[in-house]
Each structure stands twice: as structure tokens, then as C-alpha cells.
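A single protein chain has been omitted from the complex, and every remaining protein chain is retained in its original position.
For clarity, chains are labelled A, B and C in written order, and residue numbers in each chain start from 1.
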């Protein structure tokens, strides 16, 4: 069973400042750290407590495929905004599109796109096998998607 | 020249959720990551832009000594609050006291102390030599300390 | 100018044990950490001192695109072997193919493929602009590729 076009997209944004720890000696954010920003943003979208509850029930989304394009670098002190769109379905496969942008310091200026990614997630059980997503979980995502799209 | 008892203490708090990246296979936050929380909190207290500006002027605080006590562990999904007290003076030496606590999920419950630290910072120049802190920087810290204590 | 089929491929392998720091609370290696293993392996292939020397001359390879497939998870105590093939050319573009495998504990057993990636690197100058790779650097890579293929 594949994701259906009827499955809702969840979307949201979250911001992370660039601290010392995020940079390397080139002066810019170390490339692997964008995967941390993206993962934090997915957790924030669904809710950390919900992610944890799912894990304790034996359901756990893992990254199966990831394509990344690096457009521009960020520096210490920059504010990174991650925009996330996620489509969860009854099938084990979840799709995610994410973009990390640098928030402009001048209000009138546009954000600068830093890194974009498309991700294929797979829901796995405790044994690491792909698993169908239970109805109540799907309902939760749908309710979340609906409430977000209203605001 | 040593820190003077007249030098003001800057204090503030900041919160960080515990993401996947912060934990290890024991199920708890990896011990070294508390140093990241503490460093982020120091940056937030002074302001990331100010930290960066100082760096570009050739002034840079580095950790010279650190004592850490680990009281209790934190897990994925916990919310960590770092309380910071920092005393900067004209001498190169800055003193910091920081505590990371787990914010209680029930409003009435107290926070749980996780890790506490005392830190000796040293202001260094581009060559890595200890350097006296310029008056305007000290004035900035004093103004910041005063405005914070008013709120 | 694009990479030419005549440009040599550099290849090599390097091994990293999985420490506490590499795992998350799911019990497995945190996905972003494979990018660290891959990057370490590229540095080891070229030589850390050569990478640093290039950087000081104002030449710096950055990741422009990356495709990742996650096949199986690794745990604390596993030994990860990264196999790297890299093709550098006079054009700014470098191509890399890397695979992280788990070394089998029993000598007779095959390694288990964990994560594979294809990467497009771009050589940039200090201003972050794509830059042609100087002849002596190319000669260095060619000599390295030749000496490796002999062993």
C-alpha cells in the first residue's frame, strides 16, 4: 500500500539559532548538522511527546532515503528557519520535504535558501520491520494537519 | 587584576527540548551534550550577535576550567532549563555558574536538578593570549546586568 | 569543464568503531552521524594535512548534492568500514561514492551494507565561488590514485 494523494500534508516551521557547536573551522555550519535541524523540525511538527509515545508503542519512523541540495552556507549567529511538509499514510512510507533558510536580519529582505531535502521515511516496529501505521495514529496526524491548515 | 566583588552578575534562563540527537543508546542525554546546552545558554545570555561582534574585534572567551556534577539523567522529550549566572570583569577572567534542570510536566511540581557546573572563562585575543576586557564591553555587560535585574 | 572519464578514481577504506556518542535512544547510530563517517573517510583518503594545506591556499571542497540510502542500522560496539571512491578533476566538480558497512564479527561472514551515498562536491575559493582546481593539486590526486591502485 502506497501513500495516497488523499493523505493530508502536515506543515510547519521552526527556528534554530546557529551556535558555536554548529560550525566548523571553515566558519560555516558543518554540513551534517542540517540533518539535525531537519530531524528536530520533524519532531517539533509531530510533537516530541507524541514521537516518544509512538516509540514506546513500538512504532518508530526511520530515514530510508534522503536527497540533499546545499545552496548556500550559514554562519554563527544566523537564525535558521526550517519549513517542513510531511505526508504520513497508513502505509509504512512517509514523505517529507524540508527547506532550511537563513532568516534575513532586515525585515524587508527575503530569506536565503540554505539546504533543501526530500526524505522517504519508513515506519518500523521494534524488530526493525516495516509496519502499517495504526488508524488512531493516522487520525492523530489528520487532525493535526487539519488544525494547522486552519491557522 | 582579579574579578571584583563590585562586578555585576548577569543572569538568565533558557530552555532546550531533548531531541533524538541529544540521547545515546542508554536512553539518556549523552553527558557531553550538557556542555553544549551550557554554552548555548551563555551565548543566549550575552546575545549571539554580541558574541560574534566581540570575536570579530579579536576578543573571545574560552573555557579554562570547568567542574561538573551530574545529579540525575534526562530523556528524549524532556524540557531542559539552563539557569546561568555570569560575572565578567575588566580582568580576563569571567566566572560562570550554571544549572541544567528538567522542567516538571505538572505545573505544581518542582524542577529536577540534572547537572550543575562552575566555569572559569578567560578572555583571549586572536593570538590566544589572555587579554583585558575593554571598557565599552564591560559597560555593555553592566547595562545588560542592570536591565535584567530590573525585570 | 566537466569531470572527464580520464580523471582517475581515488579509493580507500577506513574503519570507525561505534561509540556511545554515535548512538541515540533508539539503540542505533543516529542517522546524521553517517555524514560524519563519510566526511572523515574523505579526509583520510586525501590526507588531513593535504586537506588543511588546500584550505590555507584558499581551496575548499564543499558538498553540493548528496543522495543517501539507509539499508540497515548499526549499534554500539559495531565496527563500521567506509569504502570511498572519489574522482577529482580540473573542473570544480568532484564526484564521490561511499558505502558504510558493518564489519562481520565472524571472519567468514560478509559485511552488512548500512548506508550508501553519492555526493557531488564543488571546489570553492575563499569567497565561496566555484574554482578550477590547480594543476599541482590535480597531479597530487593522480599520483595518489596511481599509488593506491598499485597496492
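Please note the rule applied: contacts are C-beta pairs under 8 Å (C-beta built on N, C-alpha and C of every residue); 3 or more make two chains touch, one makes a residue touch a chain.
From a predicted model like this one, the values you see are computed outputs, not experimental measurements.
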item: Selected residue (touches chain absent from view) among B:14, B:68, B:103 or B:138; value: B:68
item: Touch residues of chain A, complete complex, unshown partner; value: 20-21, 23-28, 30, 32, 75-76
item: Residues of chain C (touch criterion as defined above) contacting the omitted chain; value: 17-21, 36, 39-40, 43-44, 48-49, 51-52, 55, 76-77
item: Residues from chain B at the interface with the omitted partner, ascending; value: 26, 31-33, 35-36, 39, 55, 60, 62-70, 73, 128
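As a convention for this text, only the chains that are shown with their structure count from here on.
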item: Greatest separation from chain B - chain, by CA centre; value: C
item: Middle chain, criterion being Cα centroid separation; value: A
item: Rounded Å distance, chain A centre to chain B centre (Cα mean); value: 29
item: Between chain B and chain C, centroid-to-centroid distance (C-alpha), Å; value: 36
item: Overlap residues in chain A, where contacts from two or more other chains coincide; value: 36, 39, 55
